[in-house]
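Here the complex is missing one protein chain, while the rest keep their positions.
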Amino acid sequence: MSYDNFKLFKVRIERGVAFVTIDNPPMNLLNMQMIMEFATLAQTIQNDDNVRVIVFNSADPDFFIAHFDVSGLVVMPDEAAPKKSSLENTVHMINETYRTMPKVSIAKVEGIVRGGGFEFIQSFDMIFGELGKAVFAQPEIGVGIIPGGGGTIRIPRSVGRRRAMEVVLGGHDFPAEIAELYGLINRALTPDKLTLYVENLAYRIASHPAESLAIAKKSVLAGVELPIVDALLEEQYLFGQAVALPSSKARMNMFLNAEGQSREMEANQNTLLEEQEVNPFAMLEEKEK
Amino acid sequence: MSYDNFKLFKVRIERGVAFVTIDNPPMNLLNMQMIMEFATLAQTIQNDDNVRVIVFNSADPDFFIAHFDVSGLVVMPDEAAPKKSSLENTVHMINETYRTMPKVSIAKVEGIVRGGGFEFIQSFDMIFGELGKAVFAQPEIGVGIIPGGGGTIRIPRSVGRRRAMEVVLGGHDFPAEIAELYGLINRALTPDKLTLYVENLAYRIASHPAESLAIAKKSVLAGVELPIVDALLEEQYLFGQAVALPSSKARMNMFLNAEGQSREMEANQNTLLEEQEVNPFAMLEEKEK
Partner (left out) sequence: MSYDNFKLFKVRIERGVAFVTIDNPPMNLLNMQMIMEFATLAQTIQNDDNVRVIVFNSADPDFFIAHFDVSGLVVMPDEAAPKKSSLENTVHMINETYRTMPKVSIAKVEGIVRGGGFEFIQSFDMIFGELGKAVFAQPEIGVGIIPGGGGTIRIPRSVGRRRAMEVVLGGHDFPAEIAELYGLINRALTPDKLTLYVENLAYRIASHPAESLAIAKKSVLAGVELPIVDALLEEQYLFGQAVALPSSKARMNMFLNAEGQSREMEANQNTLLEEQEVNPFAMLEEKEK
């Protein structure tokens, strides 16, 4: 796979993780070119067996993504389109691709992310923000419009109706610590811990079998969207799929043979906030290839 | 519009915000008269183009609303009514009116709010509480009944099943900081910050176009209630509506012409915790009239 043709970001692959650094000066304004590159990237990564996790950050220390280019919105039709029965909006389609694809996406936000940029990463599997530096907002209402890339839908699903109303109707800025309190992001961490945690987490996830990750993600998506019993039936089915994988049997046997299921071993705790040892299954995976 | 006929609260309108101060000594007990006044207020405000936001507080420093008058409950029928197919309960109907109406409602809670009073504000768009002073509870179970104004429904939707069970089955008091941690309220703030933030937020929201606010609120409500793709389709449709408004086009052009979309301007952050300058769009809106 080649990741050299992107104009607005750089890609570096390491141990199953694609590190994508957005770089569109002067402030990473989101425009159709960037959206098309995000679409191409998703497609490329879905076809790349060497990548299981994508981590996005920004080359600009102050801006992750400013927001969608307003000059692209001001020229939109003066007459609203009727209600559609399928998602025709390109932004919606690409955001949904990231939410549902069998690869894991993580945003590492060290600066300002607003509007369409914030909506893009809301479709990711995880968002981490730098304490004291990252800022999140949906400022659309200030110019009379509303978030159009899923913000009015994904925010209430994460933080509840009343906090979503505050974000969407206020349109003001939420620093990382409030974003963490509200659940707009997973966690706010100091700069050193942020890098350590995100890298440890990304490499750890990438050490898990690709098929297992795809099954696990699918089950969590069922968990948020289906009625409780339907969701449990889906998990029951997917659990059966995961446990039947030869790679799972190999890992479970390796775990048992290495006395993993012992009080001594199980007493070890790992919150991913310290340097990690090499995953013991990495060796196994080499053999499987 | 006249706001002089209410017996149980005072209303003051300023810059698009209706400040409603509940005043029903000795402890703002919720009764049918107060509920009827809340209904009349909702109707009046929905017809008043000068009001976009309602902020409720209390004249009593210790009680926001005590709870629903138990002497009105003890006389209810000894035989339960069969299950109905529509909301016949007056309290449910009025609470749903506040949740769904195209005006924005904010509760500023500086004292105790329990039972039906807490349920009333759960239907609002936002709740802010005074740190160290505001207290929230659903004490109904203590006298053998359950919250009947939406509490058993709205609380789990905001804070999840297990925290809702604690609130509803325990019936005890939750101070502002725990209410914030759980997501029962938006935020707990010290007295000075509470007033500053709520006023800044209310005036800011009221500076946004009325039609845009109605569309944004509708989209967030879809976001909490519809399946994901249906919800995104609704947002797609409503986004088209908002972007087609002449007032939105005017604001977007004004934003672009004023170099709003520049790194320098976008680097400014506003968390609404300091004195605000006059909104630049206020002038524009005067012209639109």
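Just so it is clear, A and B label the chains in written order, and each chain counts residues from 1 on its own.
Quick note on the criterion: a contact is a pair of C-beta atoms (placed from the backbone, for glycine too) under 8 Å apart; a residue touches a chain by one contact, two chains touch by 3 or more.
Since we're looking at a predicted model, the values are computed, not measured.
Q: Touching the absent chain in the whole complex: find that residue among B:Val20, B:Val135, B:Leu201 or B:Leu238.
A: Candidates B:Val20, B:Val135, B:Leu201 or B:Leu238; residue touching the omitted chain: B:Val135.
Q: Of A:Asn5, A:Asn47 or A:Gln269, which residue touches the hidden chain?
A: A:Gln269
Q: Need a quick check: the contact residues on subunit B for the chain that isn't drawn.
A: 26-27, 29, 62-63, 66-67, 69-71, 73-74, 76-89, 92, 96, 112, 114, 135, 140-148, 150, 152-157, 159-166, 168-175, 178, 181-183, 225
Q: Spell out, residue by residue, where the missing chain touches subunit A.
A: For subunit A, the residues touching the absent chain are 104, 124-127, 157-159, 180-181, 183, 185-187, 201, 204-205, 208-209, 212-213, 215-217, 219-224, 227-229, 231-253, 255-256, 260-261, 263, 266-267, 269-272, 281.
Note that in this section only the chains that are shown with their structure count from here on.
Q: Using just the Cα atoms, superpose subunit A onto subunit B and tell me the rotation angle to the nearest 5°.
A: Between subunit A and subunit B, the superposition angle is 120 degrees.
Q: On a C-alpha centroid basis, what's the spacing between subunit A and subunit B, in Å?
A: That gives a centre separation of 31 Å.
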